[in-house]
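This is the structure I want to talk about, given as C-alpha cells.
Yeah, one chain of the complex is gone here, protein chain that is, but the others are all in their spots.
Letters A and B name the chains as they come in the text, with residue numbers starting at 1 for each one.
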Amino acid sequence: MNQLNNPIIEITNLNKWFGNFHVLKNINMTIHKGEIIVICGPSGSGKSTLIRCINRIEEHQKGKIIVAGTELTGKMKNIADVRREVGMVFQTFDLFPHLTVLENLTLAPAWILKMPQKKAEELAMTLLKRVQITDQAFKMPGQLSGGQQQRVAIARALCMNPKIMLFDEPTSALDPEMVKEVLDVIKQLAHDGMTMCVVTHEMGFAKQVANRILFMDQGEIVEENHPDKFFISPKYDRTQQFLSQII
Amino acid sequence: MTTLSDAGIEIQVFKPMPDLPAPLESVGIIGWLKGNLFSSKINSLLTFAALFFLWKTLPPLLSWTIIDATWSFSSHPCPTEKTGACWTFIFVKFRVLMVGLYPQELLWRPILTFVIFGGVCVLTALRVLQTKLLITLWFFLPLPLFFLINGGMGIETVEQSLWGGLMLSTGLAAIGIIMSIPLGILLALGRRSSMVVVKSLCIGIIESIRGVPLITILFMASVMLPIFLPQGMSINNLLRVQIGIILFSSAYIAEVVRGGLQAISQGQIEAASSLGLKNWTITCFIVLPQALRHVIPSLIGRCVALFKDTSLVIIVGLLDFLGMIKASAQDPDWLGYDAEAYVFCALIYWIICFSMSQYGKSIEHHNQW
Partner (left out) sequence: MLQAAVIGIILYAAHGLLVNTQANLEARNIASGFGFLSLESGMPISNSLLPYSPADSYGFAFFIGIINTLYVAFFGIILATLIGILIGVARVSNNWLISKLAEIYVEVLRNIPLLLTLFFTYTIALAALPIPKKSLMPFEGFFLNNRGIYLPRPIPESGFLIVCLAVLIGIIAAFMIHWFAKRLHRETGRTIPSFTLGLIAMVAIPAIAWWLTRGPIAWEFAVLKGFNFQGGLVIRPEFSALMIGLVLYTAAFIGENVRSGIQSVDMGQINSSKALGLTTGLTMRKVILPQALRVIIPATTNDYTSLVKNSSLAVAIGYPDMVSIGGTIIGQNDQAIEIIAMWMGVYMTINLMVSMIMNWLNAKVQHIGR
C-alpha cells in the first residue's frame, strides 16, 4: 500500500503571506503514493491554507510545490494539470444548489474529460453507490442532510478520477450523528488505496487510518510522527498542550 | 525543568520561527498595483484604457469647473474671454433657485423652515432620539412648517403661485412621503383583508397607479380633479399636484409594506391570538411595527425616488428646483449658461439623494434606526 519512494506531493520551503501576515512559514512536506496524512492543529495555524495551496486555490509567494510531477506556478496550464489530479472536499460541501445530485457529479466529467453524457451518468451512479447514496441521485442538494451532501461532494470529487484527495475539515460542519457516515466513507477510500491528505480534529479517525500525523501551529509544522508514537510521546511542549486540549 | 511525556521521553520546548516580512512584489503599493490593476494581460489593457479615458476627461472637466471658472459675486454676466464655468450665474440666481418667487422681505420664513427641517434631518441621521419620538416629530412637522411658509392666522400670507425652487421640491417630497405612508399602510392592510370587496378595491388601486407613469397621475390631478369636484369648489394647482404625488407614492409604499408584512411569520399571529388579543390589536401593535422595521431601507429608497420624481412637476406648470433651473437658464439677460445651471442642479440633487441612500444603507448595516 505504501510506496515510500514514490513521492506524489513535494513541498519545499513553502512560505505564504496574507498581506503582511506570515501565515505559512518554511513548510517542508512530502506525501508518497498511497499515504494517508492527517494534519491537525489549533485554529489559525494555517492547515487549511496549506492544503489549499496544493491545488492553487490559494497562491504561495515563496517556495516550491510539485504535485504528480508538475510544479505549481502561475501558469494556467500547470494549474489545470494539477487540478485534474487532485480532488478536494470542503468543510461547507459546496454542492451546486441549482443542479441535481447526478448533474453535480456529471458536470465536470462531461465538460473537462469530454465524456458522453451516458458514460458520465454511469460513472456517477457507480460512485454514488460507493458512497452509499444512489437513491438520492435525482434530488436537489437542498433536500439532503449535511452528511448526505458531504458524501455527494466526495463522490463528485472522485468522478474526475484524481490521484490525490484533499479533505479540508470534512466533518467540522456536520451534526455529530452524521460525522460517522462521512468518516466511514473516507476510511473506505483509504483502504482502497487512495492517497489522502486530511485536515481534521477527529483524532479517533486519525489513529485508525493515518500513516503520519502532522501537527501545525502558527504557520509551522511543529512535528510529524506515526500515530502510535504521536499521541503517546509528543516531542514538543506545544504538541502536548494541544493534545491535552482535544483528547 | 524537564517534563516527561506519557512514554517517559523528555519533551522539548518548541522554538517558533520568527515572522518574516512579505516579499516586496506582494505587499505595499507594488503588491496592490499588481493584484488590482495589472493581474492579467486583459486587466492591464483595461487599466491603460481607463487611465487614457481619465486623462482625456478629467483635466478639461477640472479646468472648466474650478480652475478657469469665474467665482465673482458681481451681478454682470461673465466676460466672454473666460473659458471656464460662470458660477456668477448661480450666485446671482441663488435666491430664485432656492425659494422661487417668494417675496424677498419675508425670506426669514423659508430660512427658518430650512433650519428646522435640516435640524430634524440631522437629529434623525445621528440617531439620538427614540423611535416613537422621532416618528411623532416627523408626523407633526409638516403643519407648523407649512404655516410658516404659507402664512394665515395673523401672519401675512404668501400666494402659493409664488412658491418655487428647492423649497417647493423638498416640500412636495416631504409632505408626499409623510402623507403617503399612512395611506400606503392602509392600502397594504386592505390588500391582505379577507373581505373580497376591500381586497379587490385595494389591489385595483395599487396596480392601476403602479402601472402608469407619474406624468399621467399628475395630468389627472391637474386636469381631472377640478372636474370631479362639486361646482363652485376649487383647489389651486399646487394642492392638486400634491394630492397626485401623495396618491402615486402611497401605491408604491403599499407594495413595500406588503413585502414587510409577508415576512412576518404566521407563528407570531397565532401566538398573539392565543393570548386573546383581537385582530386589529395584533395588526397594529405586533405585526405592523415589525413589518415596518424590516422595510425601513426600502422606505428610504422610496423617499429618494419620490424626491427625484418631484422634478416632473415642471410638466404641469409648477416651478420646482429643476423648473427654476431651466427657467433661469432661459433668462434673456443670462443666456448661454445651461451647462452651469444643469451641473449645479445635478450637484444639489446628488448630494441630497446620495446622503439619503447612504443613511438607508447605514440602517441596513446597523440593523436598527
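Operating definition for what follows: a residue touches a chain if its C-beta (ideal position, glycine included) is under 8 Å from a C-beta of that chain, and two chains touch if they have at least 3 such contacts.
All of these numbers come straight from a predicted model, not from anything done at the bench.
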| item | value |
| --- | --- |
| Shown chains touched by the chain that is not drawn here | A, B |
| Option touching the unshown chain, where B:V115, B:L162 or B:L229 are the choices | B:L229 |
| Residue of B:N43, B:S74, B:Q130 or B:N236 touching the missing chain in the full complex | B:N43 |
| Identified contact with the non-displayed chain, of A:K16, A:H60 or A:R84 | A:R84 |
| Contact footprint on chain B, counting only the chain that is left out | 35-37, 39, 43, 46-47, 50-51, 53, 195-198, 201, 207-208, 211-216, 219-220, 223-224, 226-231, 304, 308-309, 311-312, 314-315, 322, 326, 338-339, 342, 345-346, 349-350, 353-354, 357 |
| Contacts of chain A with the absent chain, listed as residue ranges | 55-57, 80, 83-84, 86-88, 90, 92, 94-100, 103, 106-108, 110-120, 153, 156-157, 160 |
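Simple rule for what comes next: only the chains that are shown with their structure count from here on.
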| item | value |
| --- | --- |
| Of all residues in chain A, those that touch chain B in their complex | 15, 17, 19-22, 25-26, 61-62, 217-220, 222, 229, 232-240 |
| Chain B residues within the chain A interface of the complex | 3, 5-9, 11-14, 16-17, 19-23, 26-27 |
